[in-house]
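Pasting a structure here, questions to come.
So, chain A:
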Amino acid sequence: MSDAGNGSPLVAVRELNVHFKRSRRAGQPVRAVDGVDLDIFAGETLCIVGESGSGKTTLVRAIGHLAPITSGSVRFGDVDVAHLRRSELRTMRRRVQYVFQDPFESFDRRQSIFSIVAQPLRVHKLAGSQSELEERVHEALEECGLEPAGEFARLYPHQLSGGQRQRVSIAAALVLRPELLIADEPVSMLDVSVRSDILSLFVRLKQSHQMTLLFVTHDLSVAWEIADRIAVMYLGKMVEEGSADQVIGRPANPYTHALVGAIPVPDPHDVAPEPGVRGDIGDIAGIPAGCRFHPRCPFADDRCSAMIPPLSRVGDGHRSACVRNDELELPAPHRLATGSAG
Partner candidate 1 sequence: GGETASGVMRFGHLNIFDTPNPVVTVSTPDMHWLVYDRLMEFDDNLSPQLSLATNRELSNGGATVTYTIRSGVEFHDGEPLTSADIKYSFELYRDTKKGLFGGFFEPLETVEAPDDTTVVLHFSGPPALDPSVGAPIIPAHIWQGMSPEDIDIFGNDEMIGSGAFKLNEYTPDDRLVLDRNSDWWGWSSNDGPKTGTLEQIVKVQLANEETIANSLRNNEIDVTGTISSPDIWAGLQGEPNVVVEEYPGLVLDHFGINVYEDPDNPGQPHPDSGGNPLLLDPVIREAMSWAMDRQRLVDLVLGGRGMKGSVVLPPGLGDAFLEVPEGEQANGNPVKAREILDAAGYIDRDGDGVRESPDGEKLSFRLFASTVIDRLPLYAELIKPMLEDVGMEIQGVFGEDDPTLIQRVFVDADWDMYTWVWQTPPDATFMLSVQSCDQFGNLSDTYYCDADYEALFKAQQTEGDPAQRLNMVKEAQQIFYDSFAYCVMAYPTKLQAYRDDNLVGWPFVNNGITTNWSTETFLVVSEA
Partner candidate 2 sequence: MALLSISDLTVDYRRAGRVIRAADGVSFDIERGSVVGLVGESGSGKSTLALATMGLLPANGQVTGGSIRFDGAEMAGLEEAQWHSVRGRRMGMVFQGAMNSLNPVRRVLDQVAEPIRTHDPGITKAKASDRAHDLLSLVGIPGDRHKAYPYEYSGGMRQRAGIAMALSGRPALLIADEPVTALDVIVQARILRLLENLREALDLTILFITHDLGVVARLCDRVVVLYAARAVEEGTVEDIYGHPKHPYTRALLQSVPNFARGRGKSRGIPGTPPSLLSPPSGCRFHPRCPEAMEICATRSPGWTRFAGEQVATCHLYGEEGHSNV
């Protein structure tokens, strides 16, 4: 099922830095994304996970030309996102679409569902006639489970539930038939009970449209649910990357390990070991020297503050950034049932 490693990637991120200047305070800039390398292969589902403030959003926005790239390159197919010409940008906008986190904030409340979904088609002048426009909008809505589409199209966002809004959001992204769908925490504001339906919708659509899905979440169990591959971020750095089973089942990085272990599981008998991690991610402006996780890491030693560990191979398609990669034997945090993501 995973196309990982097949040929050249759809998106190749190299040495990507996105730094934000702090207003007023003259201090260091915020290094929201700091030297990240990442490949996204066509047709796969890649999940970016990490605590709040680790730079996930910034990374995926940089990929989609929605955040300023400080340095490094993001190649999308054959174009460099950092140096796009106007016409290229427009083309790229069509090839990459977004679904955002907040289902209540992602729409202008004065637009009807129809005009929300139709807007991308109008902007790119993709529908020849009004009837074609309607047809495509209805098709997209139906695909996203909003039936009867004609009725939904007439409504306004406030008349929908959060889950339905998120479906509209997906439909609006889908009408352009993008190659890459970027979903930034699309389910974290939804009730547990509707979450899984949205997740399976993603999986279904990804397959039927042969899209690539870049999925951002802070919830490893969500990632595990749908991802082919998972990339873990900590304070702007990529700390671990591998298949979902590898990252959740046998995390190699102490941070990932703690993260996975801390996930509460609806099973009174599955109690993960004490993570032993101190403090919290805190302020990204004060970045520790060496490995960024070392002040909180229970396994840290002197070397950890001295060098910034590179992302290095620990298994087949599994990479981790830890100074003690070779010596640490971390126990499996959860009893894991492996299987396919839909």
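To be clear about the criterion, a residue touches a chain if its C-beta (ideal position, glycine included) is under 8 Å from a C-beta of that chain, and two chains touch if they have at least 3 such contacts; residues count from 1.
With respect to how the candidates were assembled, all candidates are chains of the complex that A comes from, given by their letters.
In this text, all values refer to a predicted model and were calculated from it rather than measured experimentally.
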From 1 or 2, the one in contact with chain A within this complex: 2
Touching residues on chain A, where the partner in the complex is candidate 2: 51-52, 161, 163-164, 191-200, 203, 218-222, 224-226, 244, 248, 258-259, 261-268, 270-272, 274-275, 277, 279-282, 334-342
